[in-house]
Structure formats: structure tokens, C-alpha cells
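Dropping a structure here in C-alpha cells format, bear with me for questions.
This part shows subunit A:
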Amino acid sequence: MSRGTDTPLVELRELRVEIDGRAIVDGVDLRVLPGKVTALVGASGSGKTTTGLALLGEYPPGASVSGEVLRAGSEPVGYIPQHPAAVLNPARRVRALLDDIARPQVRHLPRAERRQAARALVLRALEDAQLPDAEALLRRHPHQLSGGQQQRVVLAQALLLGARVIVADEPTTGQDALTKSRIVEQLAAVAARGIAVVLLSHDLDVVHALADEVLVMREGRVVESGPVERLWTAPRHEWTRRLLDDRRAAPQHGTAVGAGRPVLEVRDLTAVHDRRTVVLRASDLALHPGECVAVVGRSGSGKTTLARCLAGLHSDHDGELLLDGTPLPRSLRHRDRSQLAAVQYVFQDARAAFDEHRPVLHQVARTAVRLRGADERAATAEASATLNRLGLPEALAQRRPGALSGGELQRAALARALLARPRVLICDEVTSGLDTVTRRGILDVLAGLVGEGDDLSLVLITHDLDTARLAHRIAVLDAGEVVEQGPTRKVLTDPRHPFTTALMRTTERLETGTPL
Partner candidate 1 sequence: MTTQLGGNAPKGRGAVSICGSAAGRDQPRRRSTRTTAYAPFVTRRLLLGGAQTVGVVLLVFALTEALPGDAAVALAGDQPDPARIAAIREAMDLDRPAYERLADWATGLLHGDFGTSLASGRPVTQYITDAFGPTLLLATLTLALLVPLGFGLGVLAARHEGRLVDRLVSSVTLAVYAVPEFALGVLLVTVLALKLAWLPPTAVGYGTDLLGHPAALVLPVLVLLSRPVCSLSRLVRAGMIDALASPYAAHARRYGVPGARVRYAHALPNALAPAAQQLARTVDWLLCGVIVVEALFVIPGLGTVLLNAVAERDVPVVQGLAVVFGVLTVLLNLGADLVAHRLTPRAGVAA
Partner candidate 2 sequence: MYDERFPALRRRGFLAATSGAAALALVGCAGGTDDKAESTSGSPKRGGRLRAAFAGGGASETLDPHLANLFADVARAKALYDKLADYGADLSAQPRLAEKWASNKTLDRWQVTLRQATFHDGRPVTAKDVLYSYRRIADPKQAFRAKASLEPLDLDASRATGERSIEFVLKRPTAEFPNVLAAFGAYIVPENATGFDDKPVGSGPFRFVSFAPGRSAVFRRNDDYWDGAPHLDEIEFVVANEESARVNALLGGQVEYAHELNPTTARAHEAGGQIDIVRLRNSAMQAFCMKTDRAPFDDKRVREAFFLIADRKELVDGALSGAGEVGNDLFGKGYEYYAADLPQREQDLDKARALLKKAGAEKLKVTLDTSAVAAGFTEAAGIFRDQAAKAGVTIDVKMGSKDSYWSDILDNGTLCCYRSGAMPIEAHLSQRLLTDSTTNATKWHHKDFDALYQQAQSTRDKTARAAVYERMQRRLYTEGGFLIWGFADWIIGTARTVKGVETKAPANTLDWARFDKVWLA
């Protein structure tokens, strides 16, 4: 096979991967072209990852594979998994694998020069992956690196390997806008070096910003493919349309509710970790009945700590929490039933927040039993109704958490909290890590809750301005300080604080798909 620009480096033809007779990938054709970014788009479980790994010649255990994988030459394929930490050996320093990758490339040299040459190769790869201070970095262990650094180390490995194709699996999932944009920038740089990038993502903004060619997958099949612009402007397939539609901004609540006595007040809150490290200062925050407030910030900005303080999960703080003007005990251990019921919290990771041994329905119902004194039967009925309302059929709810998807579990978690009939519902990153369609569903539920008008107040913790649009008001947190606070429209359209501005700009850029 010749190496023209249009000659694919790897080509999949009619790939079909089956496990236990069920097709995970069914008849996928894919051409990976040098210097181009090919994106595989689809909801979770649509077969993106399996397709991506097929490019590396890897298949799930027990899979039967048919179709063809054609590769031009023997150039290795690099891989950046969704969680770069998983492929970094926790017990070895960063250097270990890099050295091992470099070693064969210097084998032709005299023994004495090898070490030096290998080191040079490693350093260059790290530099190419935009990792400064490489020498120090090599001596670290993976857990001493930030998430971004980990990702770049994995990228450096692929570059060092001389990969002509790099498969990046959900590289931006759960990242805030600033981080996302940096990742996009990085992958664009990689593509610019003539390397083919295969992007597996459900983050359409990132796909739009980065991809040349897009394949939309659903249930293992490619439902539509084409250049990104064509797809965005004129999607042909119904599913593509739904995907793209869901991406559109959430409805905004125009007016702030702001009147009357706040249901929840925070006064002079200073939260610490390890008894000394101050991680959050919030002098004055108030939440009014029926109001939805979004707390926005990057990772590590202290927004989760704030939420956990409110929920009584983080009691290591000074200052006062007032529920209807009366002090709320810091720790939920000291809150009585009505106080517990009044402030409910929904966890980011729904799967981890459920007992994996009991049926979901039962667990949801317990809230009513414990916090409202309902009897078992009534509680179950109510739980079933609530779950149904949130789009979770009873048949599914009667299964254990393991049988439910992340989105379904998140709905169940919401139902569990709602069964307490809370005054305040705190949602901590409930949509991060979900694909667009699922996320859309959850956001709709939340919007519905606020709109119902029974004075339920919402606190949305998010790094995602898109989600924040749902709120009446937005509070922006940076490095443990509330840097900006105001009505959603105002903050989004006229950000004051430089940090907010930066956040806004990158988000917009990603959305519009402006090349970086």
C-alpha cells in the first residue's frame, strides 16, 4: 500500500465484534488518515471504545471478530484511554515505561551511548507532549501528577513510540472548559504533526472543535458519517439529529427569585481539610425558596466542599449554616430527621452512592421510611411513582444497581433524595461523565423540579457552564473563594471576574467549534 495523503494508515472493513452472540460492533468501516482527526461519536455503549481498540488490534476477552483490519506498514498505534491513570503503572516512576519504549530504538547504537540517546528521545517526546520540567517529572510516580500531566505522559508514550495513529478515548470527559480546551489544543497539535487521531467521544463540542471526519455510532453500527461541518449543518440520520439537538443549551430561567427569607444561609464559612489547610471561604451565601443556584468552578476550586458543608458531610468548618433562620448542625450525624430531610444531596458518582447488594427501588424507598416515617408499602409505592416520573420504569428499579446504567442510576439517586421531600436539593456534578443524551435527560428532570413550583431549592455544583444555565443565579468559585455571584444571565453575558471571563470564552470557543 502506498503512502499518499489519502491512503489510510489503518482501515477497518466490515468489522464485527461479538460477545456471547451479541454484536457490540457491527459492520463498521473506518479509514484513519494521516494528519486527520476522525471522531467516533455516540452514547455510552455504542461501540466506540471497541472500535477504537480494534485499531490497536485489541478485543474484549471472549470476543469473536470478523471483518478486516488493514494496516499500512507496522507503525505502532498509540492509545490514550479515558482514564490515563489506569495505564500508568502506579508502582513505577514515570520514567520506567518511557525508558522501556525508547530502548529498542537505540539498540543500533554502541552500548555506551544507548542510555544517553534513550534519555534524549524520552525528553523530546515529553517536550512534544508539552510537558515542561521533564527531568523532574520523570522521577515522579503517576499519583504525584495532575490529571492533565498524566494524560500528557500517556501522549508522550505514544509519541515516543513513533505512533502514526493515536486513539484517544473520551479525553475530555468530566473536565472543565479550560482543561478541555487545552486537551483539544494538544490533540490538534498532534494531528498537525501528521499523526492520525481517532477521537472517541460523546462530547460534541470537542468533536466539533477537533474532528475532520465524524462517524456517528449507535448500538454498534455507524449510522452516519461524513465531514464534521456537513454533519453539524445537515445531519441526515435521525439519531444524529437527536444527538446534535441535545447539545443545544438548556433552558434558562429568566428571573431570579430572590425575594423573602432565604431557606438556607451560609455565614462566614471557612472549611478546612486536615485540620489546617483552608480550602473554602464563603462569607455570605443565601438560597431562596424555589431558587436554583449553580456553583461553578474548576476542579479543586472548593465547590464540592461547599456542597458537602451544606449537606453536613464535611463538618470540619467554622461559620454558620442556617436553615430557615435556625442553625443547622454541622455534621449530619447531629441533624434530626426533619433537618436531614430538608437538605438532601445527590452524589456525582451515582453507582458508588448505591448499595450494590440491594434493589434500587428498595433503597429509594428507604428515604421515605426513615425520614418521613412512611410505612414500607407506602414508601415503595411512592418511590415507584417518583422513579417513574423521572423516567425509570419499575421493572428496572427492582433490579440491583449493577444492572442499571449510569444515567439511570443518577435518576434513581435523584428520586431517592426527592423522596425526603427536601427543601434544598444539592446536586454535585450529577451530569459529568454522562453522554449528551443521558445528560440532557437528567437536566430536563432538574429543570422540571425547579419549575414545579413547590418551593424546592436547588444547588447545582458543576464545572460546566452549559449546565449552569439551568440556574437562576450563578456563584463562581476559584481557589476556595467566591469570586463572582449574580443572576445567571448577567454572569454569563457580562462576566466581571477574569476567571469567569476565561471560563466563558473557552466554553464559547468550544461550542462554536472555532479552531484554536
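On the choice of candidates, all candidates are chains of the complex that A comes from, given by their letters.
The definition used in the following text is that a contact is a pair of C-beta atoms (placed from the backbone, for glycine too) under 8 Å apart; a residue touches a chain by one contact, two chains touch by 3 or more; residues count from 1.
These numbers come from a predicted model, not from an experiment.
Colleague: Check 1 or 2 against subunit A and report the one that touches it in the complex.
Modeller: Looking at which candidate touches subunit A, I get 1.
Colleague: Can you tell me which positions in subunit A touch candidate 1 when the two form their complex?
Modeller: It comes out as residues 56, 58, 76, 79, 81-83, 85-92, 96-97, 100-101, 104, 141-147, 149-150, 157, 161, 173-176, 273-274, 277, 279-280, 297-305, 308, 348-349, 429, 432-433, 463, 480.
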